[in-house]
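Up next is subunit A:
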Amino acid sequence: MSLLDVENLGRTFGEAHAVREASFSLERGEIVALVGESGSGKSTTARMVARLLAPTTGRVLLEGSATVPELAYRSKVQMVFQDPFGSLNPARTIGHHLTRPLLLHRRATRKQAPQAVAALLETVGLDPSLAVRHPHELSGGQRQRVAIARAFAVEPLLVVADEPVSMLDVSIRIGVLNLMERLRDERETAFLYITHDVASARYLGGRMLVMYGGHIVEGGPARVLTGEPAHPYTRLLLAAVPNPRRGSSSTVTRPTGPRPSTGCPFTARCPLVTDLCRTTMPPVTRVADGHWARCHALGKENQ
Partner candidate 1 sequence: MADALLAVEDLSVEYRGLRGAARAVDRVSFEVAPGEVLGLAGESGCGKSTLALAIPRLLRAPAVITSGSVRLGGRDILELDDRRLRSIRWSEIAMVFQNAMNALNPVMRLGSQFADVIRTHTGLGRARALERAAELCTLVGIDPARLRSYPHELSGGMRQRAALAIALALEPKLVIMDEPTTALDVVLQREIMEEITALRERLGFAVLFITHDISLLIEVADRIAIMYGGRIVEQAPARSFLESAAHPYTRGLLASFPSIDDDGERLTGIPGSPPSLIDPPAGCGFAARCTLASDRCRETPPFVEIAPAHRAACWEVGA
Partner candidate 2 sequence: MSRLPRRVLFYLAAGAVAVTLNFFLPRLMPGDPATTLVATYSGQLTAEDLQALRDAYGLVDAPLWQQFATYLSHLFRGELGVSLSQFPTPVTEVIGTGFGWSLLLGLVSVLLSFAIGSVIGAVAAWRRGSRFDSIAPPVALFAGSFPYFFMALLALYLFAVQWQLLPLGQAYGFDVEPGLNAAFAADVLAHLVLPAGTVVLVSIGGWVLNMRNTMIGVLDEDYLLMAEAKGLSTPRVVGSYAARNAILPTFTLLGLSIGNVFAGQLLTEVVFSYPGLGYQLYQAVTTHDYPLMQALFLLITVSILVVNLLVDVAYVLLDPRVR
């Protein structure tokens, strides 16, 4: 039984289907990257897993149960947000941000809190003296480390990281990604890593799920997906990423129209589009061990 099972998750805002039929699972200590462009539904999925947003359809099972009470769920599933300047309360000290979860989940008493806060800051590579500071006195990188320390205050089993490094300077990003990896190794914490940057998903290793138009269109080991992508959209994504080693870039199809409501969401931009694609959503097709994609073209190749 996996740590987290997401079954047929869906969410609509008015008539817009932000997320449709999203299903995947996560094991302890595993990093799964949810990759997609803006509007693909990756953040909405993340917020549903972190119980900040109620799903319209489908459900999220934590250790097999869909009815874990609020506080217990929070002690096992935590979240790190994208905007380092928005995710910390400007009117509160860093110490306050770390003490609250410790007390709420009884990981420390009021008396032990200061040492626990100091330990947390050291774990994320920050000087404990920052506890008395306010967020505006810290740099973007430091704030994001405080956000990670806050998530780890409750010793969670899973951390949902929604674009944790996209607003940081390049030279500081790697530091935070390495920190996430180290915490995964030392504490066997699973990460659901939301990003639009395919390269950073590959860097963290683990599995990768590619989202487009609210659907998960391909899934599999990060190295495999970035090496031999099966789905045309994943190929398009990889071709578009600036790659200094590859030199000149290949031509890219141009979006020709709005996303259709039926069938595969990628029909508007897909070079392999057929009538079948326009009417029915491609089923999940196995490409190799642990590597699958949803594309009618795959079906034909495998027969």
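Candidates were picked such that all candidates are chains of the complex that A comes from, given by their letters.
In the analysis below, a contact is a pair of C-beta atoms (placed from the backbone, for glycine too) under 8 Å apart; a residue touches a chain by one contact, two chains touch by 3 or more; residues count from 1.
Given the structure is predicted, the values throughout are model-derived calculations rather than measurements.
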item: Touching chain, any copy counted, for subunit A within the complex - options 1 or 2; value: 1
item: In the complex, subunit A residues that touch candidate 1; value: 37-38, 139, 141, 169-175, 177-178, 196, 198-200, 202-203, 205, 223, 226-227, 236-249, 251-252, 254-255
